[in-house]
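Shown here: the complex without one of its protein chains, the others still in place.
Chains here go by letter, A, B and C, matching the order in which they are written, and residues are numbered from 1 within each.
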Amino acid sequence: MKELKEKARDLLKNKDVQVVIGYGDGTGGKPRAIFIRDPKDADRLIFDEKCEQNLAVYLLKHEVKKLGRPAIVATVPVVRSIIQLAAENQIAEGSVVILAITPDGKLTEIKTLKDTETFVSSNPPYTRPEDLEKLERIEKMTVEERWNYWLDELSRCFKCYACRSSCPMCYCERCTIECNQPQWVSPASHHLGNVEWHIMRAMHIAGRCVNCGECARACPLDIPINLLTLKVSEDIRKNFGLTAGMSATLEYALSTFKTDDKEEFIR
Amino acid sequence: MSASNLYKPYLMKIEKITDEAPGVKTFRLAFADENEGKQFAFKAGQFGEYSVFGEGECTFCIASSPTRAGYIECTFRQAGRVTNALANLDVGDTIGFRGPYGNIFPIGEWKGKNLLFIAGGIALPPMRCVIWNALDTRKNFKNVTILYGARTVADLVYKHELEEWAKMPDVKLITTVDPGGETPDWKGEIGFVPAVLEKIAPSSKNTVAIVCGPPIMIKYTFPVLKKLGFGANDIYTTLENRMKCGVGKCGRCNVGKYFVCKDGPVFTFTQIKELPPEY
Amino acid sequence: MSTFEPKIVAFVCNWCTYAGADLTGTSRIKYAPNVRIIRFPCTGRIDFMLLLKAFAEGADGIIVSGCHPNDCHYTSGNFHARRRWMVFRSLLDFMGIDTRRLQFSWVSAAEGARWAELVNTTVNNIRELGPFEEYRQLRGAGIE
Partner (left out) sequence: MEKKTLTKENLPRFLKKLQEDGNRVIAPKRTGEKVDFSVIGSPDEIADDYIQTVQSAKFAFFPKVEEILSFTANKSGVKINDKDTEKIPSTVVFGLRPCDAAAVASLDAVFNWDYKDNLFNSRREKIGIIGLSCAKSDNNCFCTSLGFGPGDTRGSDILLTELTSGDYLAEIITDKGKAMMNAAPELFTAEPMEAKEKNLADIKAQFKPEDLAKRFPAAFDREDLWLEQSLRCIGCGACAFVCPVCACFDIQDEGTTQNGTRLRCWDACGFSLFTLHTSGHNPREAQNHRWRQRLMHKFAYMQERLGVLGCVGCGRCSRACPADINILENVKMILEAK
């Protein structure tokens, strides 16, 4: 992507930004996140369909923040993560330059939140069909089958917290699992600790998750944990008509309400 | 049943609780099993893992002197889950104790020397052990000077013992509080420990200095000691890294090639200078 | 399983359901003794983590109840709670937990009889379901 490299070089040259967060060549044909600070290095930027990591996670990392004002190479889910972070007052207007790339490979430089919103409204949210299929398959199971399925999957978890660390929405300085007075959820990776942890994770990013799938990609044990967050996102979309990461001014789905929200489950 | 589970603590009964300062308490602990108590021995500088069952373990030094057999004491400030749980206990309650772990103050090598103790805040407890050890074997040492500072008068721990030391003819005690921390009737010094140390300027001749305190105090005290002529081998301190196992396995207290739990907690300034700044 | 007596934990708001349950008592309406009531200032305060704790500690069923919509002492606590309940309930369902074990309701301060009926129905439902062994078995599992 010649255009991307040029854009990045210009931004750095003109001192618009101090760092460009993008993808570069990694090992074994994998791309990796790179942090370009010298315009001369802009040529190291790459972009292809393998560039899936949600780079928005780096925007709030202390070590990266220290580098200065960033520009970030962003696919649609990354742009949505940024909007959601802005909605949660984690990213200020004008603090980041977005080098957005549409699914068909078109590069757009975005500098304002308004333009960011325009970008996502013309590039609507997309959920991988295979994820929706899996979701449906699990929903069709009996309660018992579902329980066994998840117990099987979640009991393997060893709590490396790659799901949490890779998620742009998990930016809390202190995660609930680290709050130990009282200890809400056990940090041990036994069955109870794992089941509770994954329920908690899903609930805490419900209505905020943009379904980038990064948590499942990051999971070294291939546990399909993104299905949990996808499930809550779908519920929120269907019941409350809200989708995270579409508007920086939109209220968080679980801290707002409508008087006529459905309540057939309440007796 | 394994006879030697490394992580199985002794059961200890709380014999006495002393309120030292706001949020700071001292427990006197006796072995629930007398035989275990008789076999137990430790030396000045060592630490242990104290546990409230159901809450977890916590690392403190043994604050009492090995010269006073039959019990151990620990002093802690309420800060986290375990220390808060400890603070809620009463005399007669049972806690766990694993230890003693770690190295020691080489008090045997200090025979015939002057001792200069410098402590700040909640760091007097690790030193109290060696102070009493020295005072109980007073004839082995020449001048004993204790410089102790805390944020406020209320924050000074071991107030009774400070009075006791002040009355001892062969101990020179200087207490100080940070500016603003004094009370109207405060008779001690006012100022930070390094500044007061510079002011009293104790001689470095034939003297070892033992320094315990928060990292910031240590950082500013070393240069003053150096100025006073102390050699790096004559300055001792303790490191207080976070620990879990206490026996060199869990990895937490690893600083450079050292494990604070096994190679420390007592280090000379010579060693400290070699360490990476990860303490 | 005629001998099985379910343990039910009820998380209720102070202003409506707790008062309602009080009325059940003062009206001398008899109802199943299987319920342990925990009083909260408002249903908006009832975090899902509390419900998880109840299950982990051995509850066979949970009742969560507060003021009817528009009657919240704090105006909107119950509306907020309703959304979270919906999402939480659906997530538990997705993970294979029988949602009959988690009963949400509105019971006002005047509805003493309704409270009795709610508890009785829930107890009967849970009695049919049996003890919540699946969740209880999580405790201790996976520890070598």
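The working rule: contacts are C-beta pairs under 8 Å (C-beta built on N, C-alpha and C of every residue); 3 or more make two chains touch, one makes a residue touch a chain.
Note that this is a predicted model, so its numbers are computed, not measured.
**Q** Identify the visible chains that the left-out chain touches across the whole complex.
**A** So, spelled out: the chain left out of view touches A, B, C.
**Q** Looking at the whole complex, which of A:Ala33, A:Leu59 or A:Met169 touches the chain that is not displayed?
**A** If we include the chain that is not displayed, A:Ala33 is the one touching it.
**Q** In the full complex, which bits of subunit B touch the chain not displayed? Write them out.
**A** Against the missing chain, subunit B presents residues 1-2, 4-9, 11, 32, 51-57, 79-80, 83, 85, 94, 96, 215, 240-242, 244-245, 247-252, 254-257, 259, 262, 276-279.
**Q** Hey, which subunit A residues sit against the chain that's not shown?
**A** Residues of subunit A in touch with the missing chain: 26-28, 30-35, 53, 57-58, 61-64, 156, 158-162, 164-166, 178, 183, 186-190, 193, 214, 217-218, 220-222.
**Q** Tell me where the left-out chain touches subunit C, residue by residue.
**A** With respect to the unshown chain, the touching residues of subunit C are 142-144.
In this section, only the chains that are shown with their structure count from here on.
**Q** With centres defined from CA atoms, tell me which chain sits nearest the overall protein centre.
**A** Smallest centre-to-centre distance to the global C-alpha mean: chain A.
**Q** Which chain's C-alpha centroid is most distant from that of subunit A?
**A** Result for the farthest chain: B.
**Q** Can you check how far apart subunit A and subunit C are, centre to centre, with Cα atoms defining each centre and the answer in Å?
**A** Roughly 33 Å separates the two chain centres.
**Q** Using mean CA coordinates as chain centres, what's the gap between subunit A and subunit B in Å?
**A** From the centre of subunit A to the centre of subunit B is 47 Å.
**Q** Quick one: report the Å distance separating subunit B from subunit C, using the average Cα coordinate of each chain.
**A** The computed centroid separation for subunit B versus subunit C comes out at 51 Å.
**Q** If you look at subunit A, which of its residues touch at least two other chains?
**A** If we look for residues of subunit A contacting two or more partner chains, we find none.
**Q** What residues in subunit B touch two or more of the other chains?
**A** Not one residue in subunit B touches at least two other chains.
**Q** Provide the residue numbers of subunit C that touch subunit A in the complex, in ascending order.
**A** Touch list, subunit C to subunit A: 48-49, 52-53, 56, 69-70, 76, 79-80, 82-99, 103-106, 118, 134, 137-143.
**Q** Once bound in the complex, which stretches of subunit A touch subunit C?
**A** 138-139, 141, 143-151, 155, 176, 184-185, 188-196, 199-200, 202-203, 206-207, 228, 231-232, 235-236, 239-240, 253-259, 261-263, 265-267
**Q** Which part of subunit B faces subunit A closely enough to touch in the complex?
**A** Against subunit A, the touching part of subunit B is residues 80-81, 84.
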